[in-house]
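A single protein chain has been omitted from the complex, and every remaining protein chain is retained in its original position.
To keep things simple, chains are lettered A, B and C as they appear, and every chain counts its residues starting from 1.
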Amino acid sequence: MALKTEPFVLNIGPVHPSTHGVFRMRATMDGEVVLDIEPVFGYLHRGIEKLAEQRTYGGFIPLTDRLDYIASMSNNFAYVTAVEKLAGIKVPERAEYLRVIMAELQRIAAFLIAVGAFLNDCGAFFTPFIYMFREREKIVDLFEMVSGQRLTYNYMRVGGVSQDIPDEFLPALRKFLDKMPGYIDEYDRLLMQNEILLARSKGIGILTREKAINCSISGPVLRASGVEWDIRKADPYSIYDRFEFDIPTGTVGDCYDRYRVRIAEMRQSLRILEQAVAQLPSGPIRSDVPHLVRPPVGEAYTHIEAPKGELGFYLVSDNSIAPYRCHIRPPSLINLTALREMVRGWKIADAIVIFGSIDITVGEIDR
Amino acid sequence: MTRTLSGKDIAGQLEEKFPGSIVESNQAHLIVKSEVLPDTLRFLKETAGLDFNYLNHITAVDYYQYFEVVYQLSSLEHNHTTVVKARCYDRENPSLPSVIGIWQGADFQEREIYDLMGINFTGHPNMKRIFLWEDFQGHPLRKDYL
Amino acid sequence: MKFERYGIGIAKGMTVTIKHLFRPSTVSQYPEQRLNTSRRIRGNELIWSEEKCTGCGTCAKTCPQGAIEIVTSTNLVENKYRVEKYEVDTGYCIQCALCVEACPFQALFLSYQYECATYRRDELIQGKEAMLETPERPVSGYFYPERAAKLPKQTLLIEKVVEKR
Partner (left out) sequence: MAIIDFVINSRVPMQALPPDWPGGFWWHWLFFTVVIIGFVLTMVMGFIYIERRGMGYMQSRLGPNRTGPFGLLQPVADALKVLLKENIVPTTADKLVHWLAPIVAFAPALMIFAVIPFQDKALLADLNIGILYIVAISSVSTVGVFMAGWGSSSKYSLLGAMRNVAAVVSYEIPLVLAVVGVVMIAGSMSLNQIVLAQNIPFILLQPLGCLLFFVAGCAEINRSPFDLMEADSEIVAGFHTEYSGMKFAMFYLVEYAEALAISAIITTLFLGGWRGPLLPPILWFVLKVVIVFFVMVWTRTTLPRVRIDQLMALAWKFLLPLALINLVITAIQVLIWPTALPWILVPVNFAIMVVLILIWSKFFKLGLGRIEV
């Protein structure tokens, strides 16, 4: 005689140790197995797109920090490139290099959190998380040195960056670049070949290439599915065409591939940083931009390769000092499109791991 | 470098297949009639040589007289991109056909536009508010929302 | 857990953690051990120079949060503005320092302090007197490199930890 069972609904979040903020999933479960999942957003909705319409072009930069708050520099970068494209502003050479240095440092810092949180979701009790936070602190120290803050940097400006780097920045960065490969090797030794981690992440949550493209997935998640698509290479913004680096891709598109791609991208970012530091020219750091930018009537869409994926800003100008419409293409939100397909049929423990491997920030989802 | 296909070139191809579907086309974008929007977008996705298989983003802009919905399309194979727009003039009850059958990535973005701009995407299986709560009044990103 | 590698991966990870047992820890004990913050730290307070300020109000216009309130009256004799009221609600302030960058007369700075928590919200509002530079309220070097040079050097974690890996 078969037991009569019925599925039950489990609310994972908004307050849950591994939903990375105030994200909520409504999971329909059959025992341990997730039958269906529905993401519920909006617990951190602040209406940033509406706020942008009430601020000047320059005054919106501090608010972009609050989107993906663990990769603020990338948000600044995406926004200022959009304004510069809209207004046709040229950026001095040195500022471009400084922006690239900051963006790549920020990428490493964001991946450190992404990987650490992913391993923590796998159940490694905070050890990788704390090791990776230790290295992130070193990057954050550098950011603090140039911008004065540790989380919301607000460093880039329309037409350049806010200030030149201090004298002690480059030696410290040099030291960091020398040490970081050793730290990454240490992470590899810690868990990369761990049998339990392999069992927990290999073959779990496979996202096929076709599905990934169809769902508009971007960033490391797309590359883990075997698509060699990196906006830095495909559509080089700023000065990324001057650097030599590879695009690490996965083969299967499972959680382990996503983890591996992030680790490999950290090494590539270090390569870019080495080149950028070697080529760093001297000169002005900010072009002559009026205090209140008035771009001509028109619209512009720019996208950059943020740590989470394709971060785009769609700006519409009506020749006033504030954007008429500012739309943010949030990689975190769009990457979650495939979550339901990836999670269905797996156990709840896998659901958490798959969710962690996508790497979201709720500030960017809800905006 | 990603090539931007001009709206005019694509408009020519579209006009052959769907006569009278193009409202306006220029260097930067093309605007199609909202009734034939899914057909034209499917054509753009599936025609060899265009292959717009990647939907970068969807957004909507409120121009008081009409809402403009912007589709930014890319092709990962050919590395080119274009912008397709559609307009809906009904301010009380704007609606557009959904493209979720063509690109699944439109799912949350269409819901977001519905939530914040109030454009109803017909054919979307789960058309409800995404960020705000269910009985919220109004659509905040509209220009007349205060 | 397919043990293709016979547990070598596990053993490698265990060596990493046991090595850390004998290494100095990277944390510092905050209230007793204070690391020097950045010379450009954007502290919680604004510092204002009454002599230099002309009352143009650029700072208030730039502020994305609208945290600065400035009221001026015209001094016809000297042909300039007189600042009647200058108030910052640091509860609204997000320390973006756009006002500091915008000030055309170098009259506005951020403070070097970062421990400005209070028990009441109305204590967060800084009036004119509470914004003047004093020895207890030092000025950060943000946007003013010559002031930054006088401040102590920032402690960097990358220089603090010396162990070999």
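What we mean here is this: a contact is a pair of C-beta atoms (placed from the backbone, for glycine too) under 8 Å apart; a residue touches a chain by one contact, two chains touch by 3 or more.
The structure presented is a predicted model; accordingly, all values stated were derived computationally and were not measured.
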Interface partners of the hidden chain - shown chains only, full complex considered: A, C
Contacting the left-out chain in the complete assembly, out of A:V22, A:V40, A:I130 or A:V277: A:I130
Chain C residues that touch the omitted chain in the full complex: 1-4, 6-7, 10, 13-14, 16-18, 20-21, 23, 25-27, 29
Missing-partner contacts on chain A, residue numbers: 8, 10, 16-18, 30-33, 35-36, 119-127, 130-131, 134, 190-191, 194, 196-197, 199-200, 203-204, 344-350, 352
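Convention: only the chains that are shown with their structure count from here on.
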Rounded Å distance between chain A and chain B, as computed from the means of their C-alpha atoms: 26
Separation of chain B from chain C, taking each centre as the mean of its C-alpha atoms, in whole Å: 43
Residue ranges of chain A in contact with chain B within the complex: 41-42, 45, 47, 49-50, 211, 213-217, 227, 229, 234-236, 241, 299, 301, 303, 310, 312, 314, 316, 324-325, 327, 329, 333-334, 336-338, 366-367
Interfacial residue positions of chain A with respect to chain C in the complex: 55-56, 58-63, 127, 134, 137-138, 141-142, 144-149, 152, 154, 162-163, 166, 168, 172, 175-176, 179, 182-183, 185-186, 189-199, 291
Residues of chain B touching chain A in the complex: 1-2, 28, 53-57, 59, 61-62, 70, 72, 76, 79, 83, 103-109, 112, 116, 129-133, 140-141
